[in-house]
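Every protein chain of the complex appears in place save one, which is left out.
Labels for the chains are A and B, by order of writing; each one numbers its residues from 1.
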Amino acid sequence: MADADEDAALRSSQPQANEDTDLGDEFQDFRFLAALTAKSGGQLPKRGEKDFEPHGTKHQDGILAASREAMHDVLSYTRVHTSRQYNRAFYYGAEGLHRDDAIREDWRQDLEDDHIVLVESARGPHFKTMGKTTTGKRYPGLWLLPEEALYLVERGNLDLWWPTRSSYTGMVDEEESDKQEKPDNQEEVDEGFPMSFQAAYSMLIGQDGEKGKVSLERYTVYAHLKRMGYAVSRAPDWDLSQPGKSQSHQEELFSESPSIFSWLFGRFFTEQAIEHAVYGPLVKPGMYRSYNSIYRQVAVIPRHKPSPNPSAPAPVADDSYRVAFLLWKPSRLPTFAKSNPGLPDFRVAITDARSTHIPSLTQITSLLESTPWDPPKGKEFEGPGKINQRLKHGWRNVVLAVIDQGVISYLRLGESALGEEKLYERFDGGSNLGPKRGGGAGRGRGRGRGRGRR
Amino acid sequence: MADTTQTAPVVEGDKPQIQQAIQPRPLSKFQQLNKLYALPAPLRTFPLPTFVPHNPLSLFHILYVWVSQTVKPQISRFDHLYEGLFSPETRSVHVTDVRSIRGLWEQGFYGKGTLSRSEPSWLDREKTKRGNKGKSTSEDNTRKRRAERQQTKWERARKEREAIDEKLLEEAAAAVQQREELNHVVPVASTLVEEVLDTVEVKEPIQMESKSLAIVDEILEQALERVESPVLKPAKLGWAAPVGPLELLSLPNSDDGLTVACFTEDFDDKYVKRFFAAPVGPMELLALPNSLRSYEPPKLPQHTLSKLPDTNPTDFPFEHESVTLPDVKINGNGSIAPNALGINGHTQPDEIEVVGGSETNEDTIDESIHSDETTETNGTPANGSTLANSRPSTPKVKRQKSVRFSPTVEKNTFIQSEPPSPERAVVASTSVVEEPLEIKNQEHLQLTLEEAFFLSYALGAISIVDPETKAPIPNQDLFYLLRKTSYFPPQLNPALSPDDPFMMNYVVYHHYRSLGWVVRSGIKFSVDYMLYNRGPVFSHAEFGVLILPSYSDPYWTSDPFLEKLSREKQKRTWAWMSCINRVITQVKKTLILTYVDVPKPLSVQEEQDLGIDGVLSRYKVREIVMKRFAANRMRD
């Protein structure tokens, strides 16, 4: 009965429904794309629709041919802007007509360097979560970051143009006719020309830290999250060429005096050290009234104490282990406001599986310390039966998107501290009961956090 | 804490009474377990009785206990230490006396788990087996179920193959017909028609052949896979399974090579040759060529094919002339005898079974899920459900884990006896009729180096004996001995490195042990440790621990060589991480990345000045919990 049953790999009754399997794990058959759009609620066929191996029947070949055909047809689509909510935009990035040369200064106030796509007239629901409006001017323009622009182009919601000097002014000046000659005939205004989807990729995708561009890894994650409906925005530590800014320690709220221990390990035992024999045993011979007193003698290795305000914070990473995006859940979109989005639900760091290794302790500490203090508080974490939940939640957390050639795996990393939960405290106090019992009377002190070790 | 050691008396009076009060009632299995695994560590405690405010007598009771403990001090450590023998060959500490094995096992030290997995019950099972008395053990049941499942799987595979064959035939016939219509040249058409007729005639026997061969093929394939055979068949070999479209196109379902020709080409190559050539027994397996490149499939005796059609449909052709498959026997009701499963290169089938016997039926659930999944590869859903129905319903041990402990069970700390005796163990294991059989108990406990050192150094509960001198090894020597031994291959005179395998493992082991977790090897789950709350009999492990070294001390970046060295040691790929995380997620556990920050090295003298606790306290342990984040399920 020991680990035999633990080998029962998939113990749930619905192996396919557990979080381990994702539809994304499989390359789906495009013949069923139509099923997604159908009114049926978008039920996809179960995994079993595929075959184990080719067996040489024409029947099988026929299905494969049909699937390929379906894929070809779906992807042959050309983006045609048939909607009333037609949005034209101009590219003012470094590869073409540069923004700061082409656009009057008062039309580009308060912009980030990376706002390089100007939307002529922003219509449609996307702009509720995307873009930045220049402020205080008569003709506010809406500017997009490269990932926002590319995503909208990819969706078929944006017609991105390669501008000329007269592109944008041409339109606006119809009303500002006092300054320039109004063109006699609209046809003659050279507004540039539409860029292809391919051109949008080649202009907007670049390296991390490159101005006016976004790396393919970050863009892929951005688009993936947007397709799920999240509101996504850049995090303060986005720019790898800049030192990280977001040290979200809440110094005012928690002004514990910093301990003398290093940034990595917070505070350790504050009570007097126990004298040990040089070569043990750590548990001195004699009579003990409780396991508590026994186990206290065994504690010789420093334990991590999570703190809202690390006394010596880890250096901010200069590499990809930084928060790149902030996420707000789709369910919050109805009340979402770009100007005042509120605290994000998740923070996402992005790393490329092929060019990076798993993070070192320093990298991971630095990454976690750039996120806010988020201890396991609240009803769902209370009580001695919730030890595991508390430990799994941790005291800080971050989502890490690991990307391998366009395939994304999301991981949640939590700063945990098993030293905060002293299991041995349950060994005393009457019966040595099971972990799930919830503790006997008077033992409801499972939360070791904040309690001194006396 | 000092106060507890000084004071003394014992509760003599109270405890046995409670025990007696409980005794008449038969204990539930769970209570038995609770009693059996009462001590969380090989140490006892002597708490004072509880003070009950409305019962003034309890005050006297407390006083009495306190006084008597002061007068006659008790010792938390057992009178006789457990004993273990250091074994450099196995890099472990062997515990061979029954008392120590049982005691350690029940107090949270499980060793490497060689012969038994749930309890050290090898001897009992062996007796059952030899005496053939009593009911079959749970291992037997599992074995039987597995065999049945295997049979079902083969059956399904066979049906699938049949369906494909039928399809091929049909398509071939259709193609012929088509050509017939197009092609009005009489002679050609007539020959084709003849061929089609052939098809119809031959169809029946051919099915038989494919049926039986598919089964044999399954057996062989499994056997081959077990020995990590190169499963990829180089495309150059004629008999490789048709995998790519090119081969498929060249498969004879177009216009020539119809009917029998089609099957001889397909089947004799793919099945018959392997059927005759593939090794079955351990010896043959050992003799396997290491590379397929050097492997020449023997020529197929031409006559066998013609004989096969004669085979009686209910016979399997295993019995057919030269076709002898040593351990494979198929009994009447179609389930394969256990030995058939033993073809995996082990010399001792018994051992395999013991190791492999998983006694709970969760395994069954698991497997049935598997088989349900298998149906995806074209099987009809009916297969899965039949299987589920035919599964014997055995008590679900797992359920018991969620049972709440009864508060009436005696308190652990009141157990006056020494660690539980072997007799008590029998209670919990399968009921065995004691037979006067002379079986030498071959089972012993192999403590891992960390377990042994923790027992010796931290708790002082074991005495570890030198295999040569038979003298106990003092902790001081043991510390260095184990560190040396932890290298593979062992290093004769290694420099004391602060990140040697033993230190890295022990720091983490000690850390979790000192918090009260029961720590077991995680090798089955491809992690370093599993953490149990109280122990595996009570609950599944919640966490898998992966040890990762960290070199944040400035020493490790103080020169280019060290910097490179420490960077290399921290390098692990994301593919690897993803794999481990997935394995752990699959078994519904959570991965804890346990970073051990390695201090700078010290000289032997410096270490000795610090003492072992001083050395240990230089390490720092940090935990990062890693879980898959289901972004699409977190949207609300």
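Everything below uses one rule, namely that contacts are C-beta pairs under 8 Å (C-beta built on N, C-alpha and C of every residue); 3 or more make two chains touch, one makes a residue touch a chain.
Keep in mind that, in the parts below, contacts and distances are computed from a predicted model.
A.B. asks: Which of the following is the UniProt-recorded protein name of the chain this complex doesn't show: "UBC core domain-containing protein", "tRNA-splicing endonuclease subunit Sen34", "FAD-binding FR-type domain-containing protein" or "Large ribosomal subunit protein mL38"?
C.D. replies: Going by its UniProt entry, the chain not pictured is "tRNA-splicing endonuclease subunit Sen34".
A.B. asks: Let's see if you follow the contact definition: name the visible chains touching the chain that is missing.
C.D. replies: Taken over the complete structure, the missing chain's partners among displayed chains are A, B.
A.B. asks: Just to verify: which one of A:124, A:236, A:286 or A:341 makes contact with the chain not shown?
C.D. replies: Of the listed residues, the one touching the omitted chain is A:124.
A.B. asks: If the missing chain were put back, which residues of chain A would it touch?
C.D. replies: 7, 9-10, 22-31, 33-34, 36-38, 42, 44-45, 47, 49-54, 58-86, 88, 95-96, 124-126, 128-129, 151, 153-156, 159-160, 162, 193-199, 201-203, 205-207, 210, 213, 215-216, 220, 223-224, 227-229, 330-331, 333-334, 353-354, 402-407, 409
A.B. asks: Even though one chain is hidden, which residues of chain B still touch it in the full complex?
C.D. replies: 163, 166-167, 170, 225-226, 228-232, 234-235, 243-247, 291, 344, 352, 355-356, 358, 370, 373-374, 376-378, 380, 523-528, 574-583, 586, 632
The rule we apply is simple: only the chains that are shown with their structure count from here on.
A.B. asks: Find the geometric centre of each of chain A and chain B from their Cα atoms only, then give the gap between the two centres in Å, rounded to an integer.
C.D. replies: The answer is 36 Å.
A.B. asks: Where on chain A does chain B make contact in their complex?
C.D. replies: It is residues 1-13, 15-16, 19-20, 22, 46-59, 61, 224-225, 228-230, 264-265, 276-291, 293-304, 329-331, 345-346, 351, 353, 356-358, 360-362, 364-365, 368, 387-388, 391-392, 394, 399, 402, 404, 409-419, 421-428, 430-437, 440 of chain A that touch chain B.
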